[in-house]
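Take this structure first; my questions come after.
Here the complex is missing a single protein chain, while all its other protein chains stay put.
Right after this comes chain A.
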Amino acid sequence: MSTGTTKLDVVVSDVVPVNELVTRFHFRRRDGQLLPTFSGGAHVVVEMRDGERTRLNPYSLMGSPLDTREYTISVRRDDAGRGGSLFMHRHVRPGMEMVISYPVNLFSLDLRASKHLMLAGGIGITPFMAQTAQLAADGGNFELHYTCRTASLGTYADVLRERYDRRVRLYHDDRDERIELDRLLSSQPLGTHLYVCGPSGMIGWVCDRAAALGWPAETVHFEHFAAPQPGAPFDVMLAVSGKTIRVGEQQSLLEAIEAAGVDPPYLCRGGVCGQCETNVIAHDGKFIHNDHWLSEEEHRSCKKIMPCVSRFEGRSLVLER
């Protein structure tokens, strides 16, 4: 069993379409007990039994951490994705029994901050739903800047405005509204921490500007679940278990290892937590590193790979698994 991913047997208690792309799913424990405590920014890994295939996708918990009778996630349909969000939208119905992991938080609030400045882009709003609820409950100081494509795709924008009024500022791409980032970052009181969740371009932009304007790295928090990128199939020899496997075009290396009955540790499945770090024993070819965990030096060394998001192109690869 994978580290930290003790499983929870749940039942889908509700499925609520939010807008044309996003649907919300509610889970309760099958035994009627309360779910484990979590903190704002936590995610769960949802297991999807899709025919022969098991999909494991991470989703941020978006309900209030003060209410553990149910967990809620919001899933944006990605028609060009690998199929996890389509499975959720098409096949998950109220009453269905599912298995999810315990919550894990890789994007937690730093509660020493005197103020929390949050920047969300699109579906990146979900962890902030839980974080704002957590902060509001004990008078925490926060400000949320939320960019969405159009008002109708501004998932939960209305809820947030209703709850927090002027602490929430909305920006609509179709109205050409843009965050004045430099001004925003330069006008924050000392002791502010910055949180950003959204498309990778937005995360990169915000982190770069924050660094240039003198925000210490310790005060900048971001969450970016890199979905595994598809690529050419490749073969891998697993030295410890003595198996040779093929990683399919739409499959991640981690998924292929799991499909072969080998169970490496994992938490995020998005290249950030470091749990599935795997040693390379031998290789002849080139690595396609897509993670945010290993250093650039480690990437160049070709001695380690994060199988949840990274791939390989070449003649042979032997891993210590």
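By definition in this document, contacts are C-beta pairs under 8 Å (C-beta built on N, C-alpha and C of every residue); 3 or more make two chains touch, one makes a residue touch a chain; residues count from 1.
Here is the rule we go by: contacts and distances are computed from a predicted model.
*Asks:* Can you work out the missing subunit's protein name as recorded in UniProt? Choose among "ABC transporter permease", "3-methyl-2-oxobutanoate dehydrogenase (2-methylpropanoyl-transferring)", "Methylmalonyl Co-A mutase-associated GTPase MeaB" or "Dimethylamine monooxygenase".
*Replies:* From the choices "ABC transporter permease", "3-methyl-2-oxobutanoate dehydrogenase (2-methylpropanoyl-transferring)", "Methylmalonyl Co-A mutase-associated GTPase MeaB" or "Dimethylamine monooxygenase", the unshown chain carries the UniProt name "Dimethylamine monooxygenase".
*Asks:* Among A:T6, A:S186, A:Q229 or A:N279, which residue is in contact with the omitted chain in the full complex?
*Replies:* Once the missing chain is taken into account, the touching residue is A:S186.
*Asks:* Of the residues A:V22, A:A113, A:L135 or A:C148, which one touches the chain left out of the display?
*Replies:* Considering the complete complex, A:A113 is the one touching the chain left out.
*Asks:* Which of A:G139, A:G201 or A:P216 sits in contact with the chain that's absent?
*Replies:* A:P216
*Asks:* Suppose we count only contacts with the excluded chain; which residues of chain A make the list?
*Replies:* Residues in contact with the chain left out: 112-114, 185-192, 211-219.
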